[in-house]
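Removed: one protein chain of the complex. Kept in place: all other protein chains.
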Amino acid sequence: MLEYVDKIRDIARRLLSENKVDVVIGFRQGSVPMMSEPAVISRPEDVDELYWDYNCGINLTNYLTKRPDRIGIVAKGCDSRNIVTHMVENQIKREQLYIIGAPCHGMIDRSRILAALGDQEPTKVVVNDSEIVVTGPGLERKFDRKEYLQNNCATCIHRNPVIYDELLAAPVEEQKLTNRYADVEKIEAMSPDDKWAFFDKMLAPCIRCYACRNACPLCYCPTCFVDEARPQWVGKSIDPTDVRTFHFLRAYHCAGRCTDCGACERACPVNIPVRLLTKKLNKDVEDLYGFEPGMVPDVRPPLDVYRPDDPGGFIK
Amino acid sequence: MTSVIIAKSKLNDFLASLKSGYQVLGPIHQGDMIAFGPVNKVEDLALPYSNTRLSIKSVFFPQSERMFGYSLDKEDADAGIIKETPKEYPNRVVFGLRPCDAKAVTLVDVNMDNPQYQDPWWVKRRETTTLIGLGCEHPCSTCFCTSMGSGPFDETGLDVLLTELPDAYLAKSLTPKGEQLLKQAKGTDAASPAGEKTAAEIKTKAEQALPKLETAKLKDKNMMELFNARFWERVQFACINCGACTFLCPTCWCFDIQDEVSKKAGDRIRNWDSCMFPLFTLHGTGHNPRDHKVQRVRQRFMHKLKYYIDKYGDGPACVGCGRCVQACPVNIDIRNVITLMNEYQTSAGTKA
Amino acid sequence: MSGNYYARRKFAVMKGLLEYMGLEPGRLQFSWISSAESTKFVEVANTVAEEVKALGPAKHFIKEKAEVA
Partner (left out) sequence: MGNPYLPYPVRIDEIITETEDKNLKTFKFVFLNPADEQAFKYEPGQFAELSIAGKGEIPIGIASSPTETGFLKFTVNKVGLVTSHLHNMSVGDIMGVRGPLGNWYPLKQLEGKNIVIVGGGFAFTTLRSTIVYLLQPENRSRFGDITVIYGARTPGMLLYKDELAAWEQRSDIHMHITVDRADDPTWKYNVGFVPAITEQKAPSAENAVAIVCGPPIMIKFTQPVLEKVGFTPETIIMSLEMRMKCGIGICGRCNLGTEYVCKDGPVFTLAQLNNLPKEY
């Protein structure tokens, strides 16, 4: 995807110098391997700061919420779906945006690669179509790129932007997957006690830093339920019930809206696979209402509408 | 003070003898991460290791801690009276923490244990905990400890410093607490001059391998000019206002106090808090003096790199452990911010 | 009336997530009962009470004293 870099810069330069947009939002090259920094550029002479590689897993739609200006934004498939969601939810207007669509090859999973390296530290990571080449002091390892995609990218079926003004390259071939929910199904098959124990263990490292919530473009409420004091819905300590309540409600607020962009999981500083919660909701919303979030700009989200013949077997 | 050798083959004897007088904590594997946890034998230790994901601070300052308890039962004569929660403070030793973390603890001491007020839980745990540091022969690429007044073999805050030699650890006691621990421990042998020489060489090599960030100019900058600098807008853009940096940071000490009630009794609990959260400074009236992200991001960096220096004539309140550099989801790199601040042109002096 | 339909969707996914997280099936139940259906109300209340009793005391999402240091 490195070939996108020059194109992004060219487009950004053109948009800014022709005064088509006020700013361009994209990524700056990371200061450490397998990271990148969201950046906003407002002068044509600064466009060379923009960069693109396999580490642009943060969802840039997060930076659009309620912006008043005209914005050029680089968008992967998932980002573009969140832009749609933002438009549907009145967080941004289509007219304000110039969407630079990035057909995506999938982002690489930094935390899984670091875990695989044990305690060896990579100082350089080069990614090509097939391999991730990791080097560091006394370290040289190669990983199969497809095996080390972010989990959400591995099961992504919308790598191409669903909405854009310009594409950085021809659309990539979408993945044909037989089952994108194997991880969820594995949990669904457990007994209630095993499920409870599984999530107890999964959530134990949580430090309530809210990186998962804050990395999510869907989480833009002026006051989040965890911050409400009157009434206080959930305690603020790391008591396991409070931690679980937070994660349950955070996920539930994303129901019918989540594009599985993976920003939450990528942001977590203690490697909690928080997507296992949102993905269950995605699966149910797909099964029950045939809905995939962020695909069409003028369709209300599934929990904001109903059909009289919706499945209702669970109601006595 | 004194130095002894602990042969790697005798490390189990050493740890076993510590266990008779102390609870022993050390870096252990916890899922994908390395964290401080109970250690019974060498095999429990995650050695070799770079650093723990979370810093040492929770050993003295748990993320959530019960401060007080009370009854709310009207029948109870003590209803409504807030009382100290009894706690135990066993003697503990932390084996193998990194010197930057120990240095950080001394920076937090300035806040928690000052001439006017002493945080009783912090002070008690500090008194009853002995710190055996493990020098860093191979610092990470994100480490910049020597730039921040610490170093891979910094002795500040440690009671004992270990240097790993090919088949042994050279253990140097640095305080009476450390001296006593080494005296009572088993598995130690007299240090040889050759061992000490090797250790000194390892130290120099590690120090030289670390990058050097310039920080000398921070203390002479004008605080208000730095505060008003335009670069904060650029620094803050990517920030998502999560608390990852502050919670992983060994020198971030902010906390919140909450009352929690269960049936007819309750607890007053303190929890780590973060200057990244809007709620941190929100007034009851709805007014928020740090309403904007840029104000919160600036507060974090200014506190560590300017306010602390100006207030205490010490610091900065950063030890260069690099945790925030590694964990920030959006790659805001404190090293870049330090350079921006250090290079910013202001008129001299902190006061106008 | 339409509120019931909206709620049905919200409850459907909420129930799914709660049970996925380990809440025992049967602990959380929904029913549509109009103000005129007093008999149904009694029946449902009795059934739910029996089923929940059979499950025993709730142990999930119940916070007693905070489990902290």
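Note that the chains are named A, B and C in the order they appear, and that numbering of residues resets to 1 at the start of each chain.
Here is the rule we go by: a residue touches a chain if its C-beta (ideal position, glycine included) is under 8 Å from a C-beta of that chain, and two chains touch if they have at least 3 such contacts.
It should be emphasised that the depicted structure is a prediction, and the values quoted were computed from it without experimental measurement.
Put simply, the missing chain touches A, B once the whole complex is considered.
Contact with the chain not shown here comes from a single listed residue; of B:101, B:159 or B:273, that residue is B:273.
Within the full complex, the residue among B:10, B:172 or B:303 touching the omitted chain is B:303. Within the complete assembly, B:123 is the residue of B:123, B:213 or B:340 that touches the hidden chain.
Contacts to the hidden chain, counted on subunit A, fall at residues 229-230. Contact residues of subunit B toward the unshown chain are 67-68, 70, 72, 79-84, 111-112, 114, 116-120, 123, 223-224, 227, 253-259, 261, 266, 268, 270, 273, 275, 280-285, 289-290, 295, 299, 302-303, 307, 310-311, 351-352.
Note that only the chains that are shown with their structure count from here on.
For the pairs A-C and B-C, the larger set of C-beta contacts lies at A-C.
Centroid to centroid, with C-alpha atoms defining each point, subunit A and subunit C lie 32 Å apart. Centre-to-centre, using mean CA coordinates, subunit B is 45 Å away from subunit C. The multi-chain contact residues of subunit C, meaning those touching 2 or more other chains, are 63, 66, 68. Counting partners per residue, subunit A has 235, 237-239 as the residues that reach two or more other chains. By the touch rule above, subunit B contacts subunit C in their complex via residues 62, 64-66, 260, 262-263, 265, 267, 269. Only residues 2, 5-6, 8-25, 29-32, 44, 47, 60-63, 66-68 of subunit C touch subunit A when the two sit together in their complex. Residues 184, 187-188, 192-199, 235, 237-242, 244-245, 248, 251-252, 255-256, 277, 280-281, 284-285, 288-289, 302-308, 310-312, 314-316 of subunit A are the ones that touch subunit C when the two sit in their complex.
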